[in-house]
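The structure under discussion is supplied below as structure tokens; questions concerning it will follow.
Apart from one protein chain that is not included, each protein chain of the complex appears where it belongs.
Labels run A and B following the written order; every chain starts at residue 1.
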Amino acid sequence: MTEDQFLRVDALTKSFGTNQVVKGVSFGFGKGEFISLLGPSGCGKTTILRMIAGFETPTTGTIRVAGEDITHLRPNQRKLGMVFQAYALFPNLTVGDNIGFGLKVAGMGREERRARVEEMLRLIGLPGFEKRYPYEMSGGQQQRVALARAIAPKPRLLLLDEPLSALDAKIRVSLRGEIRAIQQDLGITTVFVTHDQEEAMSISDRIVVMNAGHIEQMGSAHEIYNRPQTRFVATFVGQLNTLPAATFGPDRAIRPELVSLAPRPETDMTLTGTVADVGFLGSVLRLRVDVEGAPISIDTFNGHAPPPQRGDTVTLHLARKDVLALGA
Amino acid sequence: MTNALATALKPSRRLSLEWLGVAPFVIFAVMFLILPTLYLIGTAFIGRDGQLTLENIGGLFTGQILAAYWISIRISGASAILGALIGLAIALAIIRGRLPAPLRSAVMTFSGVASNFAGVPLAFAFISTLGRLGLVTIILKTLFDIDIYRAGFNILSFWGLTLTYLYFQIPLMVLLIAPAVDGLKKEWSEAAQTLGASTWQFWRYVGLPIIWPSFLGTLSLLFANAFGAIATAYALTGSSLNIVPILLYAQIRGDALQNPGLGAALALGMIAITAFANIVYLVISARAERWMR
Partner (left out) sequence: MKQSKFWAWVIFGLGAAYFIVPLVATFEFSLKMRRGHYSFDSYASVFSDPAFQATFGYSTLVGLFAILVGVLIVVPAVYFVRLRLPHLRPLMEFVTLLPLIIPAIVLVYGYIRLYNSSSLLPFTGSALGTDILLVFGYVTLALPYMYRAVDTGMRTIDIKTLTEAAQIMGASTATIIARIILPNILVAVLSGAFLTFAIVIGEFTIASLLNRPAFGPYLQNVGANRAYEPSALAIISFIITWGAMGMINVLGRFAPRTSARTD
């Protein structure tokens, strides 16, 4: 338990007027962990991040970092680093001055600062970019500079507010890998806010799934995906097929990748249906099969065999143990 | 694409139509803005005998005229700098000071009105306020026993005129600088805060440098605005105050000087000074805006 005490949030609530957007949230994480706050927009995840940063004051509850109660500290006293969705680089400063900003206001000398900036630029793979201005760089480069700026003063905690959502899909994937690598290198405790479940699962040690101001489930990507504890988590994280109630009873579902066209060692039951649609996703084919009026999506590798056609009757194989019971 | 296609299809007709649409504007600007100005500038270099001369320009360097330029520059400079600083403070207060939103639109509307409430009526308003029988003068005298006129204040003086000019300079600044203050993203100050910067450090290194070019541009505009203003001063003081526009006014009316060349030279001097203020602005802002596209 003690190792989950580095970032500790207790009974946190936040109301704007009569509208309560965070409804009693508690969690604790260990030093060096990468935590994602995942949820749809308006679930309160950004508000929690902004309370940790100090831009919003909690209505009730406490926030502790390394045992210190920071709930009522001003943002510039918290020693945190933050990366914003829209980069938020200072447009009038060069890349070097942006990265060195936190060091400068902390009173670090010019030479020491220059060395640290250089080290940061190497870390983010942009050596020699000191003299550039933000407008001369691509979005991905700017966001890497923003990351370097946030970690240059060696903050206790790194806060990432949807840092990838303004970027193109390709850069998004490569940059998230870089962020994770740098985070693991430095061992810096990181809170990452996102609405993209794939992003959260690919990058995090632990995920906090949020909905309507409260926590739905907390755990590793594996736990969240394979053992969703609520209907919300099951449907929000990953794809899900609702199985026909006549055969399985109410509220039974299965992941698309656990249904196959051929039997596997663990499969112990079959369903028969009609192919309603065939979607080509490159290495994977996604079939929509109509089973007793319930549409079931399955993913199958795009092998050498010719794919089933619309209207074909197919047999689906699945294992009873893979069927999820959706609770409330 | 559509553009290129259209031009390729009917080049000649479209071109003439475009120029026909722009022509009235161009002709107007040449006839009523550029030609009269150039003509005056030319006249300033022509003597009574029709020969090219620097005599008129030399005529500017006499005691009374130099004094007039100097007091004009001081009043315009003081009202522009004070107006710009106070206007910026008000713009910051209403836009970034978390004041209620309706207050902001009220201030902007009022600024629109007050920046246009110049000229003769403004002079009347300040005479009613700070003249010898003005409300504030009398209240100060009867309630607090402070006689501002005995203390050396005069509505017809440098400070009196500056205080009056501020009534249109401040709101003009608020109107012109508001977009720049609006352009300061909330994330910049948040980023600075998480990096440990104090409010002052944020403004020192980020906020003010970003606003600086707009600030200078507006400042030079305020300067020109006050430098050419005549109605307020004339209504306040008649022709007793020796500022350049009043001197030129008297010259045009034929009350004094009686030398068209010198009049043109006076006008040239005014243009030269307001143009100089703008050139200073352009040079400084070009340096300050390296970081802009």
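The working rule: a contact is a pair of C-beta atoms (placed from the backbone, for glycine too) under 8 Å apart; a residue touches a chain by one contact, two chains touch by 3 or more.
Everything numeric here is computed off the predicted structure, so don't read it as measured data.
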Omitted chain's touching partners, listed by label: B
Residue in contact with the excluded chain [from B:I71, B:L208 or B:I230]: B:I230
Chain B residues that touch the omitted chain in the full complex: 2, 6, 14, 17-18, 21-22, 24-26, 28-29, 31-37, 39-40, 43, 86, 89-90, 92-94, 96-99, 103, 107, 109-110, 112-114, 116-117, 119-129, 133-136, 166-167, 170-171, 199, 221, 224-225, 227-231, 234-235, 238, 245, 248-249, 252-253, 260, 263-264, 267, 270-271, 274-275, 278
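Operating definition for what follows: only the chains that are shown with their structure count from here on.
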Interchain centroid distance [CA atoms averaged], chain A/chain B, Å: 53
Chain B partner contacts - residues on chain A that touch it in the complex: 53-55, 74-82, 84, 86, 88-94, 101-102, 104-106, 133-135, 146, 149-150, 153, 155, 159
In the complex, chain B residues that touch chain A: 185, 187-188, 190-198, 201, 205-206, 209-210, 290-293
